[in-house]
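With one protein chain withheld, the remaining protein chains of the complex are depicted in position.
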Amino acid sequence: MTGLYLALALILLLTICVGMVRVLRGPTATDRMLAAQLFGTTAVAILLLLGQATENTAIWDVALIFALLTAIAAATFVRRRDIDKTTETEDQNDRH
Amino acid sequence: MIDLVLAFDLILMTTLISLAWLLLASRDLFRAVVLFIAFGLLLALAWTRLGAVDVALAEAAIGAGITGTLLLVGLGKLGSAERCRRTPRPTTFLQRLTPAVLIGIIIPSVTIILLLELRQLQIVSSGQQGLVLSLLDISGTDHPVTAVLLNFRAWDTLLEKGVLLLALVSIWSLDQARPLFHQEAPSPVLKGLSQLYLPILVIVSGALLWQGGYAPGGAFQAGALLSAGILLAILGGRSLLPAWYGMPLRLLAGCGLLIFILIAAATLLAGNLPLQYPQELAGALILLIEIVATVSIAVILAAAVAGGHPAEISATEQQQPPSSEGTS
Amino acid sequence: MAAQTNLWSRFTLRLGGCLFLWWVLTGGNTLTSWIIGVPTIALALWVMQSVPQSENQQLSLPGLLRFIPYFLLQSVRGGIDVARRAYSPSLPLNPDVIDFPLSLPPGRPRIFFLNSVSLLPGTLSAELCDTILKVHVLDRDIDPGLNQLQTHVARLFKHPSGGNR
Partner (left out) sequence: MTVTEIITTMLLLASLPFFLAGTLGLLRFPDLYCRLHALTKADNLGLGLVVLALIFQADNVQQIIRLLLTWLLVLIAGATVAHLIARKARGDGHKHWSRQ
(Lines give C-alpha, C1' and ligand atoms only; values in the text may rest on other atoms or scores of the structure.)
Protein backbone atom coordinates (compact mmCIF):
# COMPACT_ATOMS: atom_id res chain seq x y z
CA MET A 1 0.00 0.00 0.00
CA THR A 2 2.80 2.38 0.91
CA GLY A 3 4.13 2.08 -2.62
CA LEU A 4 0.79 3.18 -4.04
CA TYR A 5 0.56 6.20 -1.73
CA LEU A 6 4.05 7.27 -2.68
CA ALA A 7 3.50 6.69 -6.38
CA LEU A 8 0.35 8.82 -6.34
CA ALA A 9 2.11 11.54 -4.32
CA LEU A 10 4.90 11.50 -6.87
CA ILE A 11 2.51 11.93 -9.80
CA LEU A 12 0.71 14.75 -7.99
CA LEU A 13 4.03 16.49 -7.42
CA LEU A 14 4.68 16.20 -11.15
CA THR A 15 1.31 17.79 -11.93
CA ILE A 16 2.37 20.76 -9.77
CA CYS A 17 5.57 21.04 -11.79
CA VAL A 18 3.64 20.95 -15.05
CA GLY A 19 1.07 23.43 -13.74
CA MET A 20 3.91 25.83 -13.00
CA VAL A 21 3.86 26.58 -16.71
CA ARG A 22 0.63 28.51 -16.16
CA VAL A 23 2.29 30.64 -13.49
CA LEU A 24 5.19 31.35 -15.81
CA ARG A 25 3.07 32.00 -18.91
CA GLY A 26 0.29 33.99 -17.32
CA PRO A 27 -0.77 35.92 -19.34
CA THR A 28 -2.60 37.96 -16.69
CA ALA A 29 -1.90 38.23 -12.97
CA THR A 30 -5.25 36.54 -12.33
CA ASP A 31 -4.17 33.46 -14.30
CA ARG A 32 -1.04 33.13 -12.21
CA MET A 33 -2.95 33.48 -8.97
CA LEU A 34 -5.45 30.84 -9.94
CA ALA A 35 -2.70 28.36 -10.74
CA ALA A 36 -1.26 28.89 -7.25
CA GLN A 37 -4.70 28.04 -5.89
CA LEU A 38 -4.69 24.73 -7.75
CA PHE A 39 -1.32 23.85 -6.19
CA GLY A 40 -2.88 24.29 -2.75
CA THR A 41 -5.44 21.56 -3.37
CA THR A 42 -2.83 19.24 -4.84
CA ALA A 43 -0.45 19.87 -1.94
CA VAL A 44 -3.19 18.94 0.53
CA ALA A 45 -3.63 15.63 -1.30
CA ILE A 46 0.13 15.00 -1.32
CA LEU A 47 0.39 15.71 2.41
CA LEU A 48 -2.51 13.41 3.24
CA LEU A 49 -0.88 10.63 1.20
CA LEU A 50 2.56 11.22 2.75
CA GLY A 51 1.01 11.20 6.22
CA GLN A 52 -0.65 7.86 5.48
CA ALA A 53 2.47 6.39 3.86
CA THR A 54 4.72 7.28 6.80
CA GLU A 55 1.97 6.64 9.35
CA ASN A 56 2.68 10.04 10.83
CA THR A 57 -0.64 11.82 11.07
CA ALA A 58 1.07 14.99 12.32
CA ILE A 59 1.59 15.60 8.59
CA TRP A 60 -2.19 15.80 8.27
CA ASP A 61 -2.04 18.90 10.45
CA VAL A 62 0.07 20.55 7.76
CA ALA A 63 -2.63 19.60 5.24
CA LEU A 64 -5.31 21.05 7.51
CA ILE A 65 -3.39 24.33 7.79
CA PHE A 66 -3.11 24.54 3.99
CA ALA A 67 -6.83 23.85 3.67
CA LEU A 68 -7.57 26.69 6.09
CA LEU A 69 -5.16 29.19 4.59
CA THR A 70 -5.03 28.71 0.80
CA ALA A 71 -7.87 31.19 0.39
CA ILE A 72 -5.98 34.01 2.11
CA ALA A 73 -3.50 34.82 -0.64
CA ALA A 74 -6.24 34.81 -3.29
CA ALA A 75 -8.52 36.92 -1.08
CA THR A 76 -5.72 39.44 -0.59
CA PHE A 77 -5.21 39.45 -4.33
CA VAL A 78 -8.80 40.43 -5.04
CA ARG A 79 -9.05 42.90 -2.18
CA ARG A 80 -5.71 44.70 -2.36
CA ARG A 81 -5.66 48.28 -3.48
CA ASP A 82 -5.28 48.14 -7.21
CA ILE A 83 -1.66 48.91 -7.95
CA ASP A 84 -2.17 49.29 -11.67
CA LYS A 85 -4.62 52.12 -11.20
CA THR A 86 -2.54 54.01 -8.64
CA THR A 87 0.68 53.61 -10.61
CA GLU A 88 -1.00 54.90 -13.72
CA THR A 89 -1.41 58.32 -12.08
CA GLU A 90 1.88 58.25 -10.17
CA ASP A 91 3.68 57.28 -13.29
CA GLN A 92 3.00 60.51 -15.08
CA ASN A 93 4.68 62.44 -12.29
CA ASP A 94 7.87 60.52 -11.76
CA ARG A 95 8.75 59.10 -15.12
CA HIS A 96 12.49 58.91 -15.51
CA MET B 1 9.76 1.69 -2.90
CA ILE B 2 13.04 3.31 -1.95
CA ASP B 3 13.20 4.41 -5.57
CA LEU B 4 9.80 6.07 -5.32
CA VAL B 5 10.94 8.01 -2.26
CA LEU B 6 14.17 8.91 -4.01
CA ALA B 7 12.32 10.04 -7.14
CA PHE B 8 9.92 12.13 -5.06
CA ASP B 9 12.76 13.81 -3.19
CA LEU B 10 14.74 14.38 -6.37
CA ILE B 11 11.86 16.05 -8.18
CA LEU B 12 11.02 18.10 -5.11
CA MET B 13 14.61 19.32 -4.76
CA THR B 14 15.01 20.09 -8.43
CA THR B 15 11.73 21.99 -8.51
CA LEU B 16 12.63 23.95 -5.38
CA ILE B 17 15.97 25.04 -6.73
CA SER B 18 14.57 25.85 -10.17
CA LEU B 19 11.75 27.83 -8.59
CA ALA B 20 14.21 29.73 -6.43
CA TRP B 21 16.16 30.65 -9.54
CA LEU B 22 13.07 31.57 -11.54
CA LEU B 23 11.59 33.80 -8.87
CA LEU B 24 14.85 35.59 -8.22
CA ALA B 25 15.39 36.14 -11.93
CA SER B 26 11.80 37.15 -12.62
CA ARG B 27 11.48 40.68 -13.94
CA ASP B 28 7.75 40.66 -13.36
CA LEU B 29 7.40 41.15 -9.60
CA PHE B 30 3.87 39.80 -9.42
CA ARG B 31 5.03 36.61 -11.08
CA ALA B 32 7.85 36.40 -8.55
CA VAL B 33 5.34 36.70 -5.70
CA VAL B 34 3.15 33.88 -7.03
CA LEU B 35 6.25 31.75 -7.59
CA PHE B 36 7.25 32.47 -4.00
CA ILE B 37 3.85 31.30 -2.76
CA ALA B 38 4.33 28.06 -4.73
CA PHE B 39 7.88 27.84 -3.38
CA GLY B 40 6.57 28.04 0.20
CA LEU B 41 4.10 25.27 -0.56
CA LEU B 42 6.81 22.95 -1.84
CA LEU B 43 9.13 23.94 0.99
CA ALA B 44 6.54 22.72 3.49
CA LEU B 45 6.49 19.42 1.58
CA ALA B 46 10.27 19.30 1.76
CA TRP B 47 10.27 19.82 5.53
CA THR B 48 7.84 16.93 5.99
CA ARG B 49 10.07 14.76 3.82
CA LEU B 50 13.01 15.69 6.09
CA GLY B 51 10.99 14.55 9.08
CA ALA B 52 10.74 18.08 10.48
CA VAL B 53 6.97 18.33 10.80
CA ASP B 54 7.36 21.16 13.33
CA VAL B 55 9.07 23.29 10.72
CA ALA B 56 6.59 22.20 8.05
CA LEU B 57 3.71 23.40 10.22
CA ALA B 58 5.37 26.77 10.72
CA GLU B 59 6.22 27.04 7.02
CA ALA B 60 2.65 26.17 6.03
CA ALA B 61 1.17 28.75 8.39
CA ILE B 62 3.63 31.48 7.46
CA GLY B 63 3.95 30.63 3.77
CA ALA B 64 0.27 30.20 3.00
CA GLY B 65 -1.17 32.64 5.51
CA ILE B 66 1.17 35.57 5.87
CA THR B 67 3.88 35.78 3.24
CA GLY B 68 1.46 35.95 0.34
CA THR B 69 -0.45 38.83 1.88
CA LEU B 70 2.73 40.56 3.04
CA LEU B 71 4.28 40.45 -0.42
CA LEU B 72 1.12 41.38 -2.31
CA VAL B 73 0.56 44.35 -0.02
CA GLY B 74 4.25 45.27 -0.29
CA LEU B 75 3.98 45.07 -4.07
CA GLY B 76 1.31 47.75 -3.95
CA LYS B 77 3.79 50.06 -2.27
CA LEU B 78 6.39 49.41 -4.96
CA GLY B 79 4.13 50.89 -7.61
CA SER B 80 6.66 52.64 -9.74
CA ALA B 81 9.26 49.89 -9.46
CA GLU B 82 6.77 47.45 -10.87
CA ARG B 83 6.43 49.58 -13.98
CA CYS B 84 9.94 48.63 -15.01
CA ARG B 85 8.77 45.31 -16.43
CA ARG B 86 6.77 47.10 -19.08
CA THR B 87 9.88 48.41 -20.77
CA PRO B 88 11.33 45.13 -22.00
CA ARG B 89 15.01 45.10 -22.76
CA PRO B 90 16.01 43.47 -26.01
CA THR B 91 17.31 40.02 -25.23
CA THR B 92 19.72 38.04 -27.28
CA PHE B 93 19.21 34.39 -28.05
CA LEU B 94 21.97 33.49 -25.60
CA GLN B 95 20.35 35.44 -22.79
CA ARG B 96 17.08 33.66 -23.34
CA LEU B 97 18.85 30.32 -23.53
CA THR B 98 20.68 30.66 -20.19
CA PRO B 99 17.68 30.12 -17.87
CA ALA B 100 16.47 27.20 -19.95
CA VAL B 101 19.87 25.52 -19.81
CA LEU B 102 20.13 26.23 -16.09
CA ILE B 103 16.73 24.82 -15.25
CA GLY B 104 16.66 22.03 -17.76
CA ILE B 105 20.15 20.60 -17.44
CA ILE B 106 22.49 22.09 -14.89
CA ILE B 107 20.30 22.22 -11.79
CA PRO B 108 18.90 18.69 -12.17
CA SER B 109 22.30 17.18 -12.84
CA VAL B 110 23.96 18.96 -9.93
CA THR B 111 21.11 17.87 -7.67
CA ILE B 112 21.41 14.27 -8.77
CA ILE B 113 25.16 14.24 -8.27
CA LEU B 114 24.84 15.80 -4.82
CA LEU B 115 22.12 13.41 -3.80
CA LEU B 116 24.06 10.37 -4.95
CA GLU B 117 27.12 11.62 -3.07
CA LEU B 118 25.06 12.25 0.04
CA ARG B 119 23.76 8.71 -0.05
CA GLN B 120 27.33 7.43 0.16
CA LEU B 121 27.95 9.34 3.37
CA GLN B 122 27.66 7.49 6.64
CA ILE B 123 25.80 9.25 9.38
CA VAL B 124 28.51 9.38 12.04
CA SER B 125 26.67 11.09 14.83
CA SER B 126 23.04 11.86 15.43
CA GLY B 127 24.04 15.12 17.09
CA GLN B 128 22.60 15.78 20.50
CA GLN B 129 19.60 13.55 19.95
CA GLY B 130 20.59 10.96 22.55
CA LEU B 131 21.33 13.60 25.14
CA VAL B 132 18.01 15.36 24.57
CA LEU B 133 16.04 12.14 24.76
CA SER B 134 17.80 11.10 27.97
CA LEU B 135 16.96 14.41 29.61
CA LEU B 136 13.37 14.52 28.32
CA ASP B 137 12.01 13.26 31.66
CA ILE B 138 13.15 16.33 33.57
CA SER B 139 12.34 18.85 30.82
CA GLY B 140 8.67 19.30 31.67
CA THR B 141 7.45 18.28 28.21
CA ASP B 142 7.18 15.11 26.14
CA HIS B 143 8.17 16.52 22.75
CA PRO B 144 11.96 16.75 22.23
CA VAL B 145 11.70 19.83 19.98
CA THR B 146 9.71 21.72 22.61
CA ALA B 147 12.15 20.57 25.31
CA VAL B 148 15.05 22.05 23.36
CA LEU B 149 13.27 25.27 22.41
CA LEU B 150 11.77 26.11 25.77
CA ASN B 151 14.04 24.49 28.29
CA PHE B 152 17.51 23.36 27.22
CA ARG B 153 18.09 26.24 24.86
CA ALA B 154 15.42 28.64 26.07
CA TRP B 155 17.92 31.47 25.72
CA ASP B 156 17.76 31.13 21.94
CA THR B 157 14.00 31.34 22.02
CA LEU B 158 14.14 34.39 24.28
CA LEU B 159 16.41 36.12 21.81
CA GLU B 160 14.18 35.04 18.94
CA LYS B 161 11.27 36.83 20.58
CA GLY B 162 13.57 39.84 20.89
CA VAL B 163 14.38 39.67 17.18
CA LEU B 164 10.69 39.52 16.26
CA LEU B 165 9.93 42.52 18.45
CA LEU B 166 12.90 44.41 17.04
CA ALA B 167 11.69 43.70 13.51
CA LEU B 168 8.30 45.14 14.38
CA VAL B 169 9.88 48.23 15.94
CA SER B 170 11.94 48.73 12.76
CA ILE B 171 8.83 48.44 10.60
CA TRP B 172 7.03 50.93 12.79
CA SER B 173 9.88 53.39 12.57
CA LEU B 174 9.93 53.26 8.76
CA ASP B 175 6.48 54.28 7.74
CA GLN B 176 2.98 54.83 8.88
CA ALA B 177 0.47 52.08 8.28
CA ARG B 178 -2.01 52.51 5.49
CA PRO B 179 -5.28 50.66 5.13
CA LEU B 180 -4.36 47.31 3.63
CA PHE B 181 -7.33 46.75 1.41
CA HIS B 182 -10.06 48.52 -0.46
CA GLN B 183 -12.41 50.40 1.79
CA GLU B 184 -15.42 49.03 -0.04
CA ALA B 185 -17.15 46.07 1.58
CA PRO B 186 -15.86 42.67 0.48
CA SER B 187 -17.97 40.19 -1.42
CA PRO B 188 -20.52 38.47 0.84
CA VAL B 189 -18.92 35.18 -0.14
CA LEU B 190 -15.57 36.27 1.29
CA LYS B 191 -17.32 37.55 4.38
CA GLY B 192 -19.02 34.19 4.80
CA LEU B 193 -15.72 32.36 4.42
CA SER B 194 -14.10 34.57 7.00
CA GLN B 195 -16.94 34.05 9.47
CA LEU B 196 -16.87 30.31 8.99
CA TYR B 197 -13.09 29.81 9.06
CA LEU B 198 -12.18 32.18 11.87
CA PRO B 199 -13.45 30.07 14.79
CA ILE B 200 -11.99 26.94 13.19
CA LEU B 201 -8.62 28.69 12.81
CA VAL B 202 -8.71 29.69 16.48
CA ILE B 203 -9.40 26.15 17.62
CA VAL B 204 -6.83 24.55 15.32
CA SER B 205 -4.30 27.06 16.56
CA GLY B 206 -5.12 26.21 20.19
CA ALA B 207 -4.84 22.52 19.37
CA LEU B 208 -1.42 23.06 17.79
CA LEU B 209 -0.30 24.92 20.90
CA TRP B 210 -1.45 22.08 23.11
CA GLN B 211 0.11 19.47 20.83
CA GLY B 212 3.49 21.15 21.29
CA GLY B 213 3.65 19.34 24.63
CA TYR B 214 3.87 15.89 23.06
CA ALA B 215 3.95 16.18 19.25
CA PRO B 216 4.85 18.64 16.48
CA GLY B 217 3.32 22.01 17.22
CA GLY B 218 3.90 24.82 19.65
CA ALA B 219 3.81 28.55 20.19
CA PHE B 220 5.27 29.68 16.88
CA GLN B 221 2.99 27.52 14.74
CA ALA B 222 -0.06 28.47 16.78
CA GLY B 223 0.88 32.16 16.73
CA ALA B 224 1.45 32.18 12.98
CA LEU B 225 -1.92 30.52 12.42
CA LEU B 226 -3.63 32.99 14.72
CA SER B 227 -2.10 35.93 12.88
CA ALA B 228 -3.37 34.47 9.61
CA GLY B 229 -6.74 34.46 11.35
CA ILE B 230 -6.39 38.17 12.10
CA LEU B 231 -5.63 38.80 8.42
CA LEU B 232 -8.63 36.73 7.37
CA ALA B 233 -10.83 38.74 9.71
CA ILE B 234 -9.59 42.00 8.16
CA LEU B 235 -10.05 40.55 4.66
CA GLY B 236 -13.59 39.60 5.63
CA GLY B 237 -14.33 43.24 6.29
CA ARG B 238 -13.83 43.57 10.02
CA SER B 239 -11.87 46.51 11.27
CA LEU B 240 -9.80 46.37 14.41
CA LEU B 241 -10.79 48.68 17.19
CA PRO B 242 -8.71 51.87 17.09
CA ALA B 243 -8.71 51.80 20.89
CA TRP B 244 -6.38 48.82 20.65
CA TYR B 245 -3.77 50.56 18.53
CA GLY B 246 -1.97 52.24 21.41
CA MET B 247 -0.82 50.64 24.63
CA PRO B 248 -2.74 47.34 24.35
CA LEU B 249 -1.09 46.55 21.03
CA ARG B 250 2.37 47.37 22.37
CA LEU B 251 1.79 45.25 25.46
CA LEU B 252 0.50 42.31 23.43
CA ALA B 253 3.46 42.51 21.07
CA GLY B 254 5.96 42.77 23.91
CA CYS B 255 4.49 40.28 26.36
CA GLY B 256 6.25 37.28 24.80
CA LEU B 257 9.67 38.73 25.48
CA LEU B 258 8.56 40.20 28.78
CA ILE B 259 7.38 36.90 30.27
CA PHE B 260 10.67 35.28 29.26
CA ILE B 261 12.69 38.03 30.96
CA LEU B 262 10.54 37.90 34.07
CA ILE B 263 11.00 34.16 34.38
CA ALA B 264 14.74 34.51 33.75
CA ALA B 265 14.93 37.09 36.52
CA ALA B 266 12.86 34.93 38.85
CA THR B 267 15.05 31.89 38.32
CA LEU B 268 18.11 34.06 38.87
CA LEU B 269 16.70 35.35 42.15
CA ALA B 270 15.90 31.80 43.20
CA GLY B 271 19.59 31.02 42.96
CA ASN B 272 19.53 29.11 39.67
CA LEU B 273 21.00 30.07 36.34
CA PRO B 274 18.67 32.30 34.32
CA LEU B 275 15.90 30.19 32.75
CA GLN B 276 17.02 27.11 34.66
CA TYR B 277 13.57 26.07 35.82
CA PRO B 278 13.00 24.14 39.01
CA GLN B 279 12.20 20.64 37.81
CA GLU B 280 8.75 20.40 39.34
CA LEU B 281 7.69 23.76 37.85
CA ALA B 282 9.20 23.21 34.40
CA GLY B 283 6.00 21.95 32.78
CA ALA B 284 3.87 24.80 34.09
CA LEU B 285 6.43 27.46 33.19
CA ILE B 286 6.82 26.13 29.66
CA LEU B 287 3.05 26.16 29.22
CA LEU B 288 2.83 29.72 30.54
CA ILE B 289 5.58 30.95 28.22
CA GLU B 290 4.02 29.20 25.25
CA ILE B 291 0.56 30.64 25.81
CA VAL B 292 1.86 34.20 26.20
CA ALA B 293 4.29 33.79 23.30
CA THR B 294 1.50 32.57 21.00
CA VAL B 295 -0.49 35.75 21.53
CA SER B 296 2.60 37.88 21.15
CA ILE B 297 3.73 36.18 17.93
CA ALA B 298 0.25 36.43 16.43
CA VAL B 299 0.09 40.16 17.12
CA ILE B 300 3.64 40.86 15.91
CA LEU B 301 3.21 38.98 12.62
CA ALA B 302 -0.16 40.56 11.87
CA ALA B 303 1.15 44.02 12.73
CA ALA B 304 4.16 43.44 10.50
CA VAL B 305 1.86 42.88 7.50
CA ALA B 306 0.26 46.27 8.13
CA GLY B 307 3.69 47.62 7.28
CA GLY B 308 3.83 50.69 9.45
CA HIS B 309 3.08 52.46 12.66
CA PRO B 310 -0.52 51.65 13.62
CA ALA B 311 -1.35 54.78 15.61
CA GLU B 312 -1.41 56.62 12.34
CA ILE B 313 -4.16 54.44 10.89
CA SER B 314 -6.71 55.70 13.35
CA ALA B 315 -5.54 59.26 12.76
CA THR B 316 -5.87 59.06 8.96
CA GLU B 317 -9.13 57.16 9.13
CA GLN B 318 -10.59 59.83 11.34
CA GLN B 319 -9.41 62.64 9.14
CA GLN B 320 -10.63 61.21 5.89
CA PRO B 321 -13.99 59.92 4.83
CA PRO B 322 -13.78 56.17 4.31
CA SER B 323 -14.67 56.41 0.65
CA SER B 324 -11.58 58.38 -0.33
CA GLU B 325 -8.57 56.54 -1.65
CA GLY B 326 -6.27 59.38 -0.92
CA THR B 327 -3.78 58.08 1.62
CA SER B 328 -1.09 57.48 -0.96
CA MET C 1 -39.08 34.73 25.29
CA ALA C 2 -38.76 32.86 22.02
CA ALA C 3 -35.80 35.01 21.03
CA GLN C 4 -34.16 34.19 24.35
CA THR C 5 -34.42 30.42 23.87
CA ASN C 6 -33.27 30.85 20.30
CA LEU C 7 -30.16 32.66 21.53
CA TRP C 8 -29.46 29.89 24.01
CA SER C 9 -29.95 27.09 21.52
CA ARG C 10 -27.57 28.84 19.13
CA PHE C 11 -24.99 29.27 21.87
CA THR C 12 -25.25 25.60 22.86
CA LEU C 13 -24.89 24.59 19.24
CA ARG C 14 -21.75 26.68 18.83
CA LEU C 15 -20.26 25.50 22.09
CA GLY C 16 -21.00 21.94 21.08
CA GLY C 17 -19.29 22.51 17.73
CA CYS C 18 -16.19 23.93 19.40
CA LEU C 19 -15.97 21.12 21.94
CA PHE C 20 -16.41 18.57 19.18
CA LEU C 21 -13.65 20.11 17.07
CA TRP C 22 -11.32 20.28 20.07
CA TRP C 23 -11.99 16.63 20.79
CA VAL C 24 -11.33 15.67 17.16
CA LEU C 25 -8.03 17.55 17.05
CA THR C 26 -6.54 16.73 20.44
CA GLY C 27 -8.24 13.54 21.44
CA GLY C 28 -9.43 15.47 24.48
CA ASN C 29 -8.69 12.51 26.72
CA THR C 30 -6.34 14.26 29.13
CA LEU C 31 -7.76 16.64 31.69
CA THR C 32 -4.81 19.02 31.32
CA SER C 33 -5.58 19.65 27.64
CA TRP C 34 -8.42 21.87 28.87
CA ILE C 35 -5.87 24.33 30.31
CA ILE C 36 -5.49 25.51 26.73
CA GLY C 37 -8.79 24.15 25.50
CA VAL C 38 -11.02 26.35 27.64
CA PRO C 39 -9.40 29.71 26.72
CA THR C 40 -9.22 28.62 23.08
CA ILE C 41 -12.90 27.78 22.93
CA ALA C 42 -13.73 30.99 24.77
CA LEU C 43 -11.78 32.94 22.15
CA ALA C 44 -13.51 31.06 19.33
CA LEU C 45 -16.92 31.81 20.84
CA TRP C 46 -15.97 35.46 21.23
CA VAL C 47 -14.92 35.59 17.59
CA MET C 48 -18.27 34.13 16.57
CA GLN C 49 -20.13 36.45 18.93
CA SER C 50 -19.01 39.52 17.02
CA VAL C 51 -20.57 38.18 13.83
CA PRO C 52 -23.69 40.25 13.19
CA GLN C 53 -26.70 38.08 13.89
CA SER C 54 -29.35 39.79 11.81
CA GLU C 55 -29.94 36.63 9.91
CA ASN C 56 -31.66 33.79 11.66
CA GLN C 57 -31.49 30.85 9.36
CA GLN C 58 -31.25 27.46 10.87
CA LEU C 59 -30.52 24.34 8.93
CA SER C 60 -33.19 21.73 8.63
CA LEU C 61 -32.01 18.20 9.20
CA PRO C 62 -34.26 16.51 6.62
CA GLY C 63 -33.18 19.16 4.13
CA LEU C 64 -29.53 18.37 4.88
CA LEU C 65 -30.11 14.64 4.51
CA ARG C 66 -31.63 15.22 1.10
CA PHE C 67 -28.99 17.73 0.09
CA ILE C 68 -25.87 15.66 0.82
CA PRO C 69 -26.51 12.78 -1.62
CA TYR C 70 -27.73 15.24 -4.27
CA PHE C 71 -24.61 17.37 -3.81
CA LEU C 72 -22.20 14.41 -3.84
CA LEU C 73 -23.78 12.99 -6.99
CA GLN C 74 -23.70 16.37 -8.71
CA SER C 75 -20.06 17.05 -7.78
CA VAL C 76 -19.04 13.66 -9.15
CA ARG C 77 -20.92 14.52 -12.34
CA GLY C 78 -19.25 17.93 -12.37
CA GLY C 79 -15.79 16.43 -12.00
CA ILE C 80 -16.39 13.86 -14.73
CA ASP C 81 -17.87 16.51 -17.02
CA VAL C 82 -14.93 18.89 -16.74
CA ALA C 83 -12.41 16.03 -16.97
CA ARG C 84 -14.06 14.79 -20.17
CA ARG C 85 -13.78 18.24 -21.69
CA ALA C 86 -10.14 18.60 -20.62
CA TYR C 87 -9.16 15.24 -22.12
CA SER C 88 -11.10 15.53 -25.35
CA PRO C 89 -8.76 16.57 -28.20
CA SER C 90 -11.38 18.83 -29.77
CA LEU C 91 -11.88 20.72 -26.47
CA PRO C 92 -15.71 20.71 -26.50
CA LEU C 93 -16.43 24.05 -24.85
CA ASN C 94 -19.19 26.44 -25.68
CA PRO C 95 -19.08 28.87 -22.79
CA ASP C 96 -21.50 31.67 -22.07
CA VAL C 97 -22.59 33.86 -19.18
CA ILE C 98 -26.23 33.53 -18.19
CA ASP C 99 -28.37 35.46 -15.73
CA PHE C 100 -30.06 33.58 -12.94
CA PRO C 101 -32.64 35.36 -10.75
CA LEU C 102 -32.20 34.45 -7.10
CA SER C 103 -35.16 33.90 -4.86
CA LEU C 104 -33.06 33.05 -1.80
CA PRO C 105 -32.66 35.68 0.91
CA PRO C 106 -29.27 37.34 1.35
CA GLY C 107 -26.91 35.99 3.96
CA ARG C 108 -26.06 32.38 4.56
CA PRO C 109 -28.52 30.77 2.08
CA ARG C 110 -27.26 32.95 -0.74
CA ILE C 111 -23.58 32.35 0.08
CA PHE C 112 -24.28 28.64 0.31
CA PHE C 113 -25.99 28.72 -3.07
CA LEU C 114 -23.18 30.70 -4.73
CA ASN C 115 -20.56 28.25 -3.48
CA SER C 116 -22.61 25.22 -4.49
CA VAL C 117 -23.13 26.58 -7.99
CA SER C 118 -19.35 26.61 -8.54
CA LEU C 119 -19.09 22.95 -7.57
CA LEU C 120 -21.88 21.65 -9.78
CA PRO C 121 -21.46 20.47 -13.38
CA GLY C 122 -20.55 23.17 -15.85
CA THR C 123 -21.48 26.20 -13.77
CA LEU C 124 -19.45 28.88 -12.01
CA SER C 125 -20.93 31.76 -10.05
CA ALA C 126 -19.14 34.71 -11.56
CA GLU C 127 -20.79 37.80 -10.20
CA LEU C 128 -23.67 38.80 -7.98
CA CYS C 129 -25.56 41.92 -9.10
CA ASP C 130 -28.27 42.55 -6.54
CA THR C 131 -30.59 39.54 -6.99
CA ILE C 132 -29.26 38.47 -10.36
CA LEU C 133 -26.47 35.93 -10.34
CA LYS C 134 -24.24 35.92 -13.39
CA VAL C 135 -23.32 32.29 -14.01
CA HIS C 136 -20.53 31.24 -16.33
CA VAL C 137 -21.50 27.98 -18.03
CA LEU C 138 -19.19 25.66 -19.94
CA ASP C 139 -21.86 24.60 -22.39
CA ARG C 140 -24.67 26.97 -23.27
CA ASP C 141 -26.78 24.19 -24.77
CA ILE C 142 -27.08 22.23 -21.53
CA ASP C 143 -29.63 23.18 -18.88
CA PRO C 144 -27.51 23.80 -15.77
CA GLY C 145 -30.26 22.73 -13.36
CA LEU C 146 -29.89 25.76 -11.12
CA ASN C 147 -33.58 25.81 -10.20
CA GLN C 148 -33.29 22.37 -8.69
CA LEU C 149 -30.27 23.49 -6.67
CA GLN C 150 -32.13 26.57 -5.49
CA THR C 151 -35.03 24.43 -4.30
CA HIS C 152 -32.62 22.20 -2.41
CA VAL C 153 -30.89 25.14 -0.73
CA ALA C 154 -34.23 26.77 0.14
CA ARG C 155 -35.37 23.56 1.75
CA LEU C 156 -32.07 23.29 3.60
CA PHE C 157 -32.53 26.75 5.12
CA LYS C 158 -36.30 26.34 5.69
CA HIS C 159 -37.06 29.11 3.23
CA PRO C 160 -40.67 29.10 1.92
CA SER C 161 -39.66 28.94 -1.74
CA GLY C 162 -38.42 25.38 -1.30
CA GLY C 163 -41.09 24.06 1.06
CA ASN C 164 -43.99 23.07 -1.13
CA ARG C 165 -42.23 20.84 -3.58
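All chains are identified by letter, namely A, B and C, in their written order; residue positions are counted from 1 within each chain.
Going forward, a contact is a pair of C-beta atoms (placed from the backbone, for glycine too) under 8 Å apart; a residue touches a chain by one contact, two chains touch by 3 or more.
For clarity, every value in this text was computed on a predicted model and none was experimentally measured.
J.: Report, in label order, the displayed chains that the undisplayed chain touches.
T.: A, B, C
J.: Of C:G16, C:P39, C:P62 or C:P95, which residue touches the hidden chain?
T.: Missing-chain contact among the listed residues: C:P95.
J.: Which positions on subunit C touch the chain that was left off?
T.: The missing chain touches subunit C at positions 21, 23-25, 27, 75-76, 78-83, 85-87, 91, 93-97, 114-116, 118-119, 121-122, 124-128, 134, 136, 138.
J.: Suppose we count only contacts with the excluded chain; which residues of subunit A make the list?
T.: Residues of subunit A in touch with the missing chain: 1, 4-5, 8, 11-12, 15, 18-19, 21-22, 28, 30-31, 33-35, 37-38, 40-42, 44-45, 48-49, 52, 57, 60, 63-64, 67-68, 70-71, 74-75, 77-78.
J.: If the missing chain were put back, which residues of subunit B would it touch?
T.: Within subunit B, the residues touching the omitted chain are 187, 189-190, 192-193, 196-197, 200.
Throughout what follows, only the chains that are shown with their structure count from here on.
J.: Go ahead and note the Å separation of the Cα centroids belonging to subunit A and subunit B.
T.: Spacing between the chain centres: roughly 16 Å.
J.: If you average the Cα atoms of subunit A and of subunit C to get two centres, how far apart are those centres in Å?
T.: Those two chain centres are 24 Å apart.
J.: When the centre of a chain is set as the mean of its C-alpha atoms, what distance in Å lies between subunit B and subunit C?
T.: 31
J.: Residues of subunit A that touch two or more other chains: which are they?
T.: In subunit A, nothing touches at least two other chains.
J.: In their complex, what parts of subunit B are in touch with subunit C?
T.: It comes out as residues 187-189, 191-192, 195, 198-200, 202-207, 209-211, 233, 238, 287, 291.
J.: Could you list, by residue number, the parts of subunit C that touch subunit B in their complex?
T.: 14, 17-18, 21-22, 25-26, 33, 35-37, 39-41, 43-45, 47-48, 50-51, 106-108, 110-111, 114-115, 128
J.: In their shared complex, at which residues does subunit B touch subunit A?
T.: 1, 4-5, 7-8, 11-12, 15, 19, 22, 30-31, 34-35, 37-38, 41-42, 44-45, 48-49, 53, 56-57, 60-61, 64-65, 68-69, 72-73, 75-76, 79-80, 82-83, 179-182, 186-187, 190, 193, 197, 200-201, 204, 208, 211, 215-217, 225, 228, 231-232, 235, 325, 328
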